[in-house]
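One structure is given below, encoded as structure tokens.
A protein chain is absent from this complex, but the other protein chains hold their places.
Let's look at chain A:
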């Protein structure tokens, strides 16, 4: 079943069109990789799906589980299962990571009409997940992402993903800034979350990540459009030949 349907999406930022009619369908259980040169609009697409303000959708449609996603507030999208692992996770000084996780998780559960986690249940869950991601408990006492290394920030994103159990995970360059071990740990964390009901959109510049998180589909984005789609072989092809061949197609 289609989880996410992006149809002919046109998006402007400050009067400038960035996405010029983008179409993408992601079914439950699938992993899609999106590759493309800098500035081609990958992060823009992820932001629009998540509902970040500042983007004007001038045409097209986004359906999530058949519902009009663009009609929903961003927090509503989160509660319904849209998760974006940010390319640049922000720091929130003074707010302990643990407090943040709990506040966010309970806000989502509440929006779905579910009961809040009890403290022991919550702690147990966080401990499990953070252990599997090699995140020390100490880190959770610190302010959200404050003083975290690049790799720690990315792992913190995967931690939240595991905790919130979203049905659509968009990972915007989760491999950037990760050393080879950290990459494996994070990728393992992501793979552990692969399930028949959940889909992933993995944005990356490097084929290497796709050795760890093996995609069902690979899309090439250029100048605000998907210009080519294929299977995982497409990523290898790109690695060899670069993006120049698509410049004209866009």
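Note that in this section contacts are C-beta pairs under 8 Å (C-beta built on N, C-alpha and C of every residue); 3 or more make two chains touch, one makes a residue touch a chain; residues count from 1.
Basically, contacts and distances are computed from a predicted model.
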item: Name under which UniProt lists the unshown chain, selected from "Indolepyruvate oxidoreductase subunit IorA", "Protocatechuate 3,4-dioxygenase beta chain", "Fe-S cluster assembly protein SufB" or "Probable glycine dehydrogenase (decarboxylating) subunit 1"; value: "Fe-S cluster assembly protein SufB"
item: Per the touch definition above, residue among A:61, A:99, A:132 or A:167 touching the missing chain; value: A:99
item: Touch with the omitted chain, as defined above, among A:79, A:129 or A:187; value: A:79
item: Touching residues (missing chain, whole complex) on chain A; value: 50-54, 73-75, 78-79, 83-84, 86, 88-95, 99-100, 102-108, 110-111, 116, 143, 160, 164
